[in-house]
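As you look at this complex, bear in mind that one protein chain is not there, while each of the others sits in place.
Note that the chains take the letters A, B and C in the order they are written out, and that residue 1 is the start of every chain.
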Amino acid sequence: MNANETATGKRATAILRSRPFLTVAIVIAVWIGASFASPGFGAYGHLRYLIELAAVIGLVAAGQTFVVIAGGIDLSVAAIVTVSAVGLPMLSWQADPTGLTAILAVLAMTTAIGLVNGLGVALLRVHPMIMTLAMATFLQGLLIIIAGGSAVTAENLLVKWLGNARPAGIPAGILLWLAISAIMLVAMHATSFGARVFALGANPLAASLSGVPVSATTMAVYGISGFTSGLAGVLVLGMNGQGYVGIGDPYLLASIAAVVLGGTSILGGLGTYAGSIPGAILLVTITALITVVNASAGWRSILFGSLILGLLLLSGRESARR
Amino acid sequence: MTSTAPLLAARGVSKAFFGNPVLREVSIALLPGRVHALLGENGAGKSTLINLLSGALPPDGGTIEVDGRPVSRMTPAGARQAGIAVVQQELSLTASLSIAENIGLGAYPHRFGLIDYGELAARAKAACDLVGLYEPLSTPVGRLSLGRRQMVEIAKALYRNPRVLILDEPTSSLSATETKILTDLLEKLRGQGIAILYISHRLNEVMTLCQHVTVLKDGICTADRSLEGTDAAGLVRLMVGRDPGDLFPQWQSSPSVTPAVAVRNLSAGLMHDVDLDIRTGEVLGIGGLVGQGQEDLLLGLYGAIPARIASATVNGVSGLPGGVPKANALGLAYVPADRKREGLHLIHSIVTNLMLPGFARLPALKPRSRRAEREAAGRLAAQFGIKGDLGRAAQALSGGNQQKVALAKWMPHDPLVLLLNDPTRGVDVETKREIYHMLRNFAAAGKAVVLLSSDTPELVHLCDRVAVIREGRIVAMLERGGLSEEAIVSAAMGADRQKVAA
Amino acid sequence: AANCIKGDRKAPYTIGWANIYSVPTWMKQTQGTIEAEVETLKKQGLVDKLVVTDAQGDANVQIQQIQSMIDSDVDAIILIAGSSTAPARVLADACAKGIAIINFDSLVDTDKVTAKVNTDSSQWGDQAAKFLIDAIGGKGKILILNGPAGVSVSDDRRKGADAELKAHPDVKILAETNTPYNVAPAQEAVTSLLFANPEIDGILSLGGALSAGAVLALDKQGREQVPITGENARQFLELWKEKGLKSWATMQPNWLGAFATYVAVQALEGKDVPAFVKIPLPVIDNSNIDQYLARAADFPADGYIYSPYDQALFEKLLAGK
């Protein structure tokens, strides 16, 4: 009885001290502070909009979190988002009025791009940074060919629905994010696959000697990253009504920042997507905050950096490794 | 004699990690010209004590004294100036630097502010000669086997011409031959009036080398006395607080004729053209000087490094496994020697470490049950005597306990062939006994064990046969009847080449 | 002869097109006009080759590529600069080699070029401000949307608006933002600004994609559209019509590329070309927007509907009329 109580107490303090929780607390504190300064900022509609924006970053960060935990990094996510958002309208063929087939086709393509990344990292032993940077470069070349050619307005019902519908008052994008988050968290923390990813990132040599299928796991995480980036591209297309070259650009740094702000170690092996979720929300919140501040571009940039640094000081101690 | 002041001493020092006391009011005094043994089970606090003595950690209470004077804040640099050198249990080497640069690290000779490579080469060479390290000084340490790295670590301590030399399990991955070199050397240094603190789980070494012993149990000093008139059993009694049984189990040889693994003309890494049969029901020892290719033999069989063969069968399937997952599926399991780099995920909890081979083999999307994992890990921990909170990161475990985790994690999978690379490295005597029993029971149950060991008595008392390896070849296959430490050592040295050939 | 021209180069010429970044749609359209012009000039035997580089947005790489063009001895370089200062020195080297240099769109602060061809960014800002202030009746609260900070073009457009804004102290600037010239970031910024500022009377936007983003932001929040300035981005023009906006737009015509190519060849042929060819800002308003939208299908959905051009226009511009 007594022992049970202390165990619960221990778990409670562990949760209270955890990075994801701290990040959530910081987000809420920033929201409260900002709505005192500018009442409109804290309006329900605005916060909902911020979360909708965070959904895109959050989707990209889902794959990125997997990759980073596995000890890699994916620099091709921005290009994949763009390829998805620009490529999808070209696939909207008449036969399927819902548009689902086109979405599935695009997601299959972006997942395949991710798998190629994984192939390069696992089999060619190319450093993830180099492999994914090169992939991003390839995709830029591809974009010169495909972009601007035909109309790229989204005539896809499902895409439009995703970008604009609000079932039960909640934007469909947020619902999509919630669903993907649940799947990702389960895959990460409640399956053997997730455990393999952590093992791979913490010590690839030991993981391999313990029988972890290293190549397959590596390919899978990059495949997931391609998939979630592709999904983010679909969502962002729906929200904007139109895809354009460069639409994915903001999501590279944002996804990495969300992952590390959420407490995942960039060295791999430690972390959780549960941190990247508030990390993404924190990021859009700070961006919105500096947007409404009336100051010169230089000062706004300084303010942005200082906020990140300040929040990091509150939450970001790294424990020693090795 | 006894009135000489201690060169280095700890007076009533205490230390706790995250509120868990590890040392409680421990005192120890190192006298010149004396080899002082520090004994205790895994996790007793030995390494922590020497970290306090060498300034790597500050004590929570108590004082450290050098030449009888308390030092207010000891640091590693200060310790070096005071003539204290440490051979760390977890090696302090940098893989990308050369042997010489590692030996000099933190104490480079310099001229005009630059490292004096001439002086460094000369002094590093002298230190290497003392321990019998003959590799070119420019070799990056990362290319050396664990045993050779251990020698570099020792040379690094000697390079500093210490007055006080602290050795934390220096022989844990050395074979009998290298150990002999080291004990002779320590004997000589003692004669020169150096104070030596010696930690080892190999009690016969302690018996031959040391004059005085301090015993730690759960962070408390339980004995501080002369070794005179004590035998190995007495030492164990001091450590565990009860009468020890025999270290090695009694057993009947019961190998079958059916080989679990049979390879012809295997070449992998340093090994070339090896023919080997591993029979079910036997413990097959692998011996030899360190770094002769023994490890590559195991890794080649395990599918972890590329291997060429003329033919092979593994548990009835022909061909060698093409990769570790396949090897696991065929019932092979491998326990590496370098637990930090190859065996464990130090930043992950002990539970996850213990469960990892399971995660690797179960279907990828199979749901995990944390409770079942905790229970399974708890059972393994109890079986192997792994101490500590299983939810904590493996890096918080003492060296010996880490080794137990690396071995224990395979047990739930009931492997048919265990490939063990120095599995008792750094393991305390009680646990060794348990491991030995387990290995023999394992063999008795009709499975096969390959035991690569640097601990020669282990090979003699535990194995049905011992393959001795030199320069990438099996130079002798000693059967149980002909097993002795001398036979193994001489085969390893190449003394009886003729005899084997005949 | 024109600046930099030594008269020792003979047709057919090799033209180097030093692009800063070829991926955006505006650039792709511009490249299209250049290629069409080159085809025409090839037929006339004046040009035999077009060499294209893409600096991938990096001004330092662009310098290196211009250097390579000099090294391979092209006859003319047409250039959109990645920085208004950085290429100055390498251009001086090119000029000294007698290479015709026509700089358009993003200009370099140097006179060591044959000619610069551009609309007037400052005038752009001025006219936009005039329209907006007029449209909101000389007073009210406005937002200013501008392109990236630290870039001359956006800075010039913004500075151009200053005089008008100062002259109307009743026009209150609620906030200014800098975003890339893209729809999504502008939409995000304006959404937050709308929440923070319940009353907004007008939006001074200095880029077409920015305007589209702003209109979408207003629309998504169900707010009434306000007077807004813009550019000839197809998406914006379509929104204008669809939402019945009170609006005004101008453009940076893509045919600047074709024109620059034309000017380069003219200069090489010994024609005297002015050091600065100022392209009058075409204005789109309610009177002519339908003409633009009628041609919309010929342009990419995320592209720009530029005004028509032909040889006669080029000759007229070059003659300074």
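Convention: a contact is a pair of C-beta atoms (placed from the backbone, for glycine too) under 8 Å apart; a residue touches a chain by one contact, two chains touch by 3 or more.
Criterion: contacts and distances are computed from a predicted model.
Enquirer: Identify the UniProt protein name of the omitted chain, choosing among "Lipid kinase", "ABC transmembrane type-1 domain-containing protein", "Monovalent cation/H+ antiporter subunit A" or "Autoinducer 2 import system permease protein LsrD".
Expert: Going by its UniProt entry, the chain not pictured is "Autoinducer 2 import system permease protein LsrD".
Enquirer: With touch defined as in the header, list the contact partners of the absent chain among those displayed.
Expert: A, B, C
Enquirer: Check each of C:Q44, C:S72, C:N288 or C:Q311 against the chain that is not shown and name the one that touches it.
Expert: Selected residue, touching the omitted chain: C:S72.
Enquirer: Looking at A:V126, A:L157 or A:V293, which residue reaches the missing chain?
Expert: Of the listed residues, the one touching the omitted chain is A:V126.
Enquirer: Per the definition of touch given earlier, which of A:A195, A:A257 or A:A274 contacts the omitted chain?
Expert: Here the residue in touch with the unshown chain is A:A257.
Enquirer: Taking the full complex into account, find the residue in C:A88, C:V283, C:A296 or C:L313 that is in contact with the omitted chain.
Expert: C:A88
Enquirer: If the hidden chain were put back, which residues of chain A would touch it?
Expert: Per the touch rule, chain A residues meeting the hidden chain are 75, 120, 124-127, 129-131, 133-135, 137-138, 140-141, 144-145, 253, 256-257, 260-261, 265-267, 296-306, 308-309, 312-313, 316-318, 320, 322.
Enquirer: For chain B, which residues reach the chain that was dropped from this view?
Expert: Touching the missing chain: residues 51, 54, 56, 76-77, 79-80, 86, 88, 90-98, 100-101, 105-108, 110, 113-122, 136-140, 156.
Enquirer: If the missing chain were put back, which residues of chain C would it touch?
Expert: Output for chain C: 19, 22, 51-54, 56-61, 63-65, 67-69, 71-72, 83-89, 109, 148-152, 155.
We take it that only the chains that are shown with their structure count from here on.
Enquirer: Please list the single chain whose C-alpha centre lies closest to the global protein C-alpha centre.
Expert: Most central by this criterion: A.
Enquirer: Measuring from the mean C-alpha position of chain A to the mean C-alpha position of chain C, what distance in angstrom results?
Expert: A distance of 34 Å separates the two centres.
Enquirer: What whole-Å value do you get for the distance between chain A and chain B if each is reduced to the mean of its CA atoms?
Expert: 44
Enquirer: Please work out the Cα centroid separation of chain B and chain C, and write it as a whole number of Å.
Expert: For chain B versus chain C, the centre distance works out to 71 Å.
Enquirer: Please output the residue numbers of chain C that touch at least 2 other chains, ranges allowed.
Expert: none
Enquirer: In chain B, which residues are in touch with two or more of the other chains?
Expert: none
Enquirer: State the interface residues of chain C toward chain A in the complex, per the touch definition above.
Expert: 22-25, 28-29, 56, 149-150, 173-178, 180, 182-185, 187-189, 191-198, 209, 216, 221, 235, 300-303
Enquirer: Under the touch definition given earlier, write down the residues of chain B that touch chain A in their complex.
Expert: Residue positions touching the partner: 302, 304, 323-325, 327-328, 334, 336, 341-348, 352, 355-368, 395, 409.
Enquirer: Under the stated contact criterion, what part of chain A meets chain C in this complex?
Expert: 38, 40-41, 43, 45-46, 49-50, 53, 140, 143-144, 147-153, 236, 239-247, 249-250, 284, 287-288, 291-294, 297-298, 300-301
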